[in-house]
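With one protein chain withheld, the remaining protein chains of the complex are depicted in position.
Then we have subunit A:
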């Protein structure tokens, strides 16, 4: 009974449905804790589009192997139809849990309803779905992009707390319309509004790439001679900006300060070298937290509807310390 209440509290209507389905083959969730080595989890990944994503895949695979849980893995190559096919096949195979990172935000209701009908709990990782019906998934595990923007803004606020003159900030945005780009800009703007000396004088998209960041920065350096700080929505654009700043005969990290988000290895190296001043982490290592969610559900416990990835921030000193153990 306890586990029934637990699951109901988890926000899933699964209990009743799983009860109906329990005569059938799949839907182990409602039948009490399954030994870990008999659990089967299906994971549908977005693809392998960035270093970040590859690290995410490796971490999830390693975490499940360590926990002794069988993981069925599929790569959707950034296509929603592939991901829907993968989820359908997991439902047919009668896996115990499904986890996936949705390629896009919308269009998931049908397939998630099928999973719900089959009594298979679904966990979202890294990206959210846009659905009216939040009973379609048990939990969403991922970063809070607005919070990341706020952390970056907070560092800028502290750094220039005593500034008496105007501080000229330029922003290198991510791909126009992407959730991380919108949210990281929003969080940052909200925090720096507290000090009216801080002003974003130019903001352009660098498409999350190094080449993009470099080209935008080159042009900005020419049309705005007194840039004090660059805020880049990811490390790669920040690394591109470093090149542009050096080509202009300035010293990145000193003449122009740089704040970025992500903390991939190349970015951390630049931070340790003093070329970047501050990095807000956006961790791809959510395998362990995903295993925790699944074992908790398996034992009949409840999980939060929204779980934020454990993330930190890095200063230059912290980067030098953390760099040798950096996995990605």
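Methods note: contacts are C-beta pairs under 8 Å (C-beta built on N, C-alpha and C of every residue); 3 or more make two chains touch, one makes a residue touch a chain; residues count from 1.
The definition used in the following text is that contacts and distances are computed from a predicted model.
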item	value
Chain left out of the displayed complex - its UniProt protein name, from "Cytochrome c oxidase subunit 1", "Histidine kinase", "ABC transporter permease" or "Putative DNA-binding protein"	"ABC transporter permease"
Contact partner of the left-out chain, one of A:144, A:218 or A:292	A:218
Of A:131, A:195, A:209 or A:318, the one touching the omitted chain in the full complex	A:209
Contact with the hidden chain (one of A:161, A:193 or A:247)	A:247
Interface with the unshown chain - residue positions in subunit A	48-51, 53-54, 173, 176, 202-205, 207, 209-211, 214-216, 218-220, 222-223, 236, 239-240, 243, 247-249, 266
